[in-house]
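Of the protein chains in this complex, all but one are displayed in their positions.
By written order: A, B and C. Residues from 1 in each chain.
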Amino acid sequence: MSNLANGLAAGKGASISERSDIAVTHVAARRGARAALDDAARTAFGTALPSAPRVIEAGTATIVWAGPDQWLFIEKAQAGSDPSVKLAATFQGLASVVDVSDSRTLFRLAASGPSEALIRGMGIDFEHNSFKPGDVAITHVSHLGVMVWRLPDGSGYEFACARTYARDFRDWLGKV
Amino acid sequence: MTQSQSFRVAGLGLVDRAQPLDFTFDGVPYTGFAGDTLASALLANGVHLVGRSFKYHRPRGILTAGSEEPNALVELRSGARREPNTRATVTELYSGLDAKSQNRFPSLSLDLLSINGLLSPVFSAGFYYKTFMWPASFWEKLYEPMIRRAAGLGRAADAPDPDIYDKANAFCDVLVIGSGPAGLMAALTAARSGAKVILVDENFAFGGRLISDWRTIEGKSGSEWVNSVVTELASLPNVRLMPRTTVFGAYDTGTFGAVERVADHVAVPGPGQPRQTLWHIVAKQSIVAQGSMERPIVFGNNDRPGVMLASAVRSYINRFGVAPGRTAVVFSNNDEAANTIDDLVRAGVTVAALVDTRPMLPPAIKAKARKHGIRVFEGAAVTDAVGGQRVSGARIAAAYGSINNIVCDLIAVSGGFNPNLQVTTHLGGRPQWQESLAAFVPGTLPKGMSVAGAANGSFSLAACLREGARAGANAAAAGGFNNGSASAPAVEDELTEVSAFWHVDGAKHKAFVDQQNDVTAADVRLAEREGFRSVEHLKRYTTLGMATDQGKTSNVNGLAMMAELTKKSIPATGTTAARPPYVPVSLGVLAGEHRGKHFKPTRLTPSHDWAKEQGAVFIEAGLWLRAQYFPKPGEADWLTTVNREVKTVRSAVGVCDVSTLGKIEVHGTDARKFLDRVYINMMSTLGVGKCRYGMMLREDGIAMDDGTAARFADDRYFITTTTVNAIKVLQHLELCRQWHWPDLDVQLFPVSDQWAQYSVAGPRARDLLAKIVDKPFDISNTAFPYMACAEITALGGIKARIYRLSFSGELAFEIAVPARHGDLLMRKLMSEGKEFGAIPYGTEALGVMRIEKGHVGGSELNGTTTAADLGLGKMASTKKDFVGRVLAQRPGLADPDRPRLIGFRPVDRTARLRGGAHFIGKDDQPIAKNDQGYMTSVTYSPMLGHWVGLGFLARAEARIGEILSAVDPVRGETTLVEVVSSAFYDPEGARLRV
Amino acid sequence: MLSSDRYSIFSVLAEALKGQTGWKPTWRKAAPKPSYDIVIVGGGGHGLATAYYLAKRYGNANVAVIEKGWIGSGNVGRNTTIVRSNYLLPGNIPFYETSMKLWEGLEQDLNYNAMVSQRGVLNLYHSDGQRDAYARRGNAMHLHGVDAELLDLNGVRAMYPWLNYDNARFPIKGGLLQRRGGTVRHDAVAWGYARGADRLGVDIIENAEVTGFRIDGGKIRGVETTRGFIGANKVGLAVAGNSSRVAAMAGLMLPIESHVLQAFVSEGIKPFIDGVVTFGAGHFYISQSDKGGLVFGGDIDGYNSYAQRGNLPVVEDVLEGGMALMPRIGRVRLLRSWGGIMDMSMDGSPIIDQTPVDGLYFNGGWCYGGFKATPASGLCFAHLIARDEPHEVAKAYRLDRFRTGHMIDEKGMGNQPNLH
Partner (left out) sequence: MRIKCPYCGERGNDEFSYLGDASVKRPDPSAADASDAFYAFAYERKNVAGPMQELWYHAAGCHAWLVVTRDTRTHEISDVKPAQDVALEQQKTASAP
């Protein structure tokens, strides 16, 4: 699949792109290791890991809450470097770490706020004041599972959907 | 068309006379105005006869001006857009509208089936149940076809609906349902306090009764006041206004279903525009302000065109500027309806009489009547309408028994008002009878719901405005918005007295309770006589209230009549709780976009595009599309292709996309312990760098799924599930992890989409893969034996995993790369494999080879088979507990006589086998007691040159060599088969370990 | 003079001459006597049929049926009216075929037209695997002497040329047809059995809710009701939907959960769907009533419930199936929806058995298939109560089958009732 976002029209003042140059690592805390994991994250990323559905920009990584005691670390992909290996070392004994860079297709919708169509289409309250910058939701739209977060700086949204559903999801996104 | 709109009244109404609209009814062209409904436009043209009734085919007109209409139902539009049973009273007129009357033959004015009316003494309620029984065989052949020919009103379209439907979601603090005086005040009050408000109204115009009745508020006309409120609401960012939107149902936890008719008021929706949208509205608070509906009085011929609800008469006059007749009789039991004489006079309609069932009318009304020279009958009733296809008079029984025949073409009737409380009952609330109003009012309400105005039984305008404001303020306050003022504009008081009156005694003609279903007063009496006295029995026996109007104009009348007959109170007789939908809603909008190819999502594997380029034929496998086979030019049929694919794999090498397998990473210090508990076999003893086949049971001891587990580190396993069970297994494992054994240190990661995975199978598989994997990885049999696994790189540095697994029975590997590289890997495998004769193969060849090897698949893992049934009983460890172990030991499941999986081949090797055939002794009769098992999977084996099959057979292992009949009566075949080992091909497994 | 108690076209015509005024109540409004030989709890289809067969076939008319509301107010009055015997497993086929044969003679037996209409039940298949599973079922039916036809695509097209064949996500490949399957006017079944039982002397006692059981030394003595104590030597429970609640009063815990199933009917339209059609790639089945309404349904809501209503997701799921299969119904309108409470058993099959309480018998666990079972359920329950041994065709419906591992699991979903 080449860039799925090609040819997608977006609403006024918005644009949709596919983020393909990224490495995504799924991190899940080991049983009873949450406090120590937060300490390790503070040392490595300067922040504890979010306990609620929030996304944090932490230097080179974007840390997205992905369920209880679970996170996605999104980093820029670099040849010859495997962020999941680095994270596994950083969190050795404190978390299980899996490279999921290819599990999801990530779309970025650059927009200062949600369009009317997007608000209608989402099954959660997506209005400007309800789904705030930094908020994360794992939900479904139109029978498709999706993780969505609003960029902490308010400049847009990112949608992550399972890679093998990505064409259907792209079609949906193209309509909102 | 000089007579066009001759009933339009100058100076009245809100229609836009600058915008005439052409339309046709039964092929006759007419003109109306923007702002008309089809009903108002027909009335403007003097058309009253618009339909025929269900049973007796009686001529019917327009009874109401709203969604409760029982009679004025038409087929709207034509062809694929034909909409049967469309209520003319709520159909917004558009240019080119095309409507036809229903249920008549050959024409509306001459309907031959009206002969049914003459047979009505026979066609009483429930007569079906007493007749058509003899002879029994005539029911399907004669009686029922006859009944079905007469069934239904309109015709469904006979082609797929060409329009699109949409779904949408909205969240609010306060949902206000209905935009009459109460709803507008509620919305305004709540909105001014800052709460997020949604205001919906089923009509295309906001205002409810304020645009139908002649009222003033704060010195403005009703419609001017409505405009000012709507303008303010529209200006507020926290308000969503939704006209043409019907809340059809209240569901749990503040969820409401609503349908917005986006494009029903145009001939054809615009490009990309949905016809309708289904809204899920989630509201913290809701206010039901849906007003009330007038109910008719049951009298003789009360269904004649020209008999109309008084409120509808006012609506046609005031909102649409149409006089629904020239000479009217008003027949009522309440003040509000009696006041209709004002509106009639204003519209220039002669009022021939005011007939009121009450012995004493309020002096103000009497004085008004006297002023206009209207004859007043107190304590009187219209016993019958006179006329056939149109009212031509009213027969009035005066208080002292004298009969007066008065000429008229319109009878405006009112039996009082029923609050529209349906939505308050959807979640189980029971309405309460209020004697002073002669009506049911809302009873207990669901959490977060309140009711205001006429829907609450508060009929005066002042009360509506007051209650609306209060409800709006309260609802906002419940959401923490406290700065609203609950004040409402003051308006002059009005008379709203009513005295219960349901039906007229002494009617000469049939008197209808349910007009659409032709349920008469006599039918209600018959039901009582035969014991159908509970209101539910009454409905079901007579069909009262079961028509498309859902009994809005008939339920309470029927109930009251039954109460009278049984000498019980109305509340003791029953209530009128409703179920969704509040008004009928189209089936298409409930489905939305999920139809046709979009019924379910489509999952595509990473090399789907490549397979498409190869001309693969795809097959649905759950939500996946998988390559089924890859036909080559010149191949006659799919079997030729599949045979070639199998033979090539078994002689050279083939590649099959197995990316659809479910894949889960199981990590943590207790991963080994965890897997031991969920698989029947040991996984803790699996060495790092090794794979093992595994089986999971359900807790009831039945096989759930099979797959492989691979161990990449002490605390890191990777397991696969079957394609169809991927989600189910993950959910099960999460239950085990979170609920059964929360103390175990285990983390689960679903990674099905992360990896593109390919089975590379055949004698040349190693040769091919040696060109794919990066050095120094040693792929030799010694370094990488059967059931080994490794994390490697391939194609020059791409992260990869390789497993020495074989489903085909050949030397085989599965190689996985991150999904983005799947397409590349597939192309490389093909180009690098050319020298070895590599081909792609699909699910069909995969299936052939697994049957040749006797492996179980979905047909065997059918939810009723145990591990032992599948021949895998020995896999179960006796050294540990696992899910399903205990209950698998129940006698019924441990019974050694249960059918076991075994192989079959036809005795006549040219015969084909059939999945689903049952096994019986070869000389036995094909009857149930001889049934010994069934065939689950069959295939033509190109290697063996005949068909082979797998199936379950009682005491199978002991019966190798026995000849049985495989009977397949649904395909008319019986085949002699021999019981053989299920390992048809290479039973020693020599080929896969090389 | 014709008796108006015998229904026929002649009695109806005779009554027409006198304004239909000579009819008797369909069943007497009986008041409870102090005791009966047998009390059946539950005036639904199954309870009324049980009483009828007790009186008619087992010679015991000293029977009362007690009903908490109005008769037929349970699932016999809120189902989608389908009758069929197209089952797979040997524990089920003979029972449902017995039911089908009773349906076929019901009207003449009861002298009441319940409009048993055998216009065919067609289950569509969409894959080879599904085809073979249906073949296995159809073959099992044949072995039991039940009619079944496996249609290919052309066979289905010939019956229903307007289904969605060309633009389908899961294309139709054929179907399993039982021509003798069809529909029955559901309410009339309750009324017909009530009338039949009543005329044989059974007391039908409405508005009498059971509040407890009197049990002495492990033996049933009678039932406490809101209309007083009613003594009985034997008590049969036929209260599907509320089985657990009622059985709990006798100290029993059952392998049953109560779930809500929604059903739907459209506005009446001119008939175009002759028989019953079920979609094999989604949760949707449909027929068209003799009044013209499309009667359809799908999956249960999936959570325990005693509220007779469901939620929107299932409504939408059902109509997605409907529109996927029949895109021409898009502009037809939904008229009513309702919810019934199903006794979902742990294997999807019913229970007709004695209980640990001597003289207390249980009939329930009908899942969403109880309506078609009504006649056989009544017959077999009557047999069990009268003879203290299971009827030949209901031998598998034992209460202890879950303990012994003899589940009758047609769908292979295991002990998860909401998946059956």
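Note that in this section contacts are C-beta pairs under 8 Å (C-beta built on N, C-alpha and C of every residue); 3 or more make two chains touch, one makes a residue touch a chain.
Bear in mind the structure is a predicted one, so any value in this text is a computation, not a measurement.
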item: Displayed partners of the chain not shown (whole complex); value: A, B, C
item: Listed residues C:P94, C:G120, C:G222 or C:P255, member touching the removed chain; value: C:P255
item: Residue touching the undisplayed chain, where the options are B:D670, B:E699, B:E852 or B:D869; value: B:E699
item: Residue touching the undisplayed chain, where the options are B:D342, B:E497, B:D609 or B:E734; value: B:E734
item: Contact with the hidden chain (one of B:G222, B:G254 or B:G574); value: B:G254
item: Contact footprint on subunit A, counting only the chain that is left out; value: 52-53, 66-68, 123-124, 137-140, 145
item: Touching residues on subunit C - with respect to the absent chain; value: 244-245, 248, 253-258, 302-307, 311, 313, 346, 402-403, 415-418
item: Touch residues of subunit B, complete complex, unshown partner; value: 251-255, 280, 282, 427-428, 447, 699-700, 727, 730-731, 734-735, 738-740, 742-743, 881, 885-887, 889-890
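The definition used in the following text is that only the chains that are shown with their structure count from here on.
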item: Computed distance of Cα centres, subunit C from subunit A, in Å; value: 50
item: Subunit B-subunit C separation of Cα centroids, rounded to whole Å; value: 23
item: Distance from the mean Cα position of subunit B to that of subunit A, given in whole angstrom; value: 33
item: Residue numbers of subunit C (touch at least two other chains); value: none
item: Junction residues of subunit B - those touching two or more other chains; value: 167, 280, 594, 600, 602
item: Subunit B residues touching subunit C - in the complex, by the definition given at the top; value: 54, 80-85, 121-122, 124, 127-134, 136, 139-140, 144, 147-149, 151-161, 163, 165, 167, 249, 251-252, 255, 257, 278, 280, 426-428, 522, 526, 529-532, 534, 536-537, 540-541, 543, 546-548, 550, 579-581, 584-588, 590-592, 594-600, 602, 619-620, 698-702, 858-859, 862-864, 887, 890-894, 914-918, 920, 926-928, 930-931, 934-938, 967-971
item: Residues of subunit A that touch subunit B when the two form their complex; value: 1, 20, 26, 28-32, 70, 82, 95-96, 98-104, 119-125, 127, 130, 142-144, 162-165, 167-168
item: For the subunit C and subunit B complex, residues of the former touching the latter; value: 7-9, 11-13, 15-17, 19-21, 23-29, 69-70, 72-73, 77, 90, 93-94, 104-105, 107-108, 111-119, 126-129, 131-140, 142-145, 148-150, 162, 164, 167-171, 176, 185, 187-188, 191-192, 206, 266-272, 281-282, 289-293, 307, 309, 311-312, 315-316, 318-324, 327-338, 401, 403-407, 409, 411-415
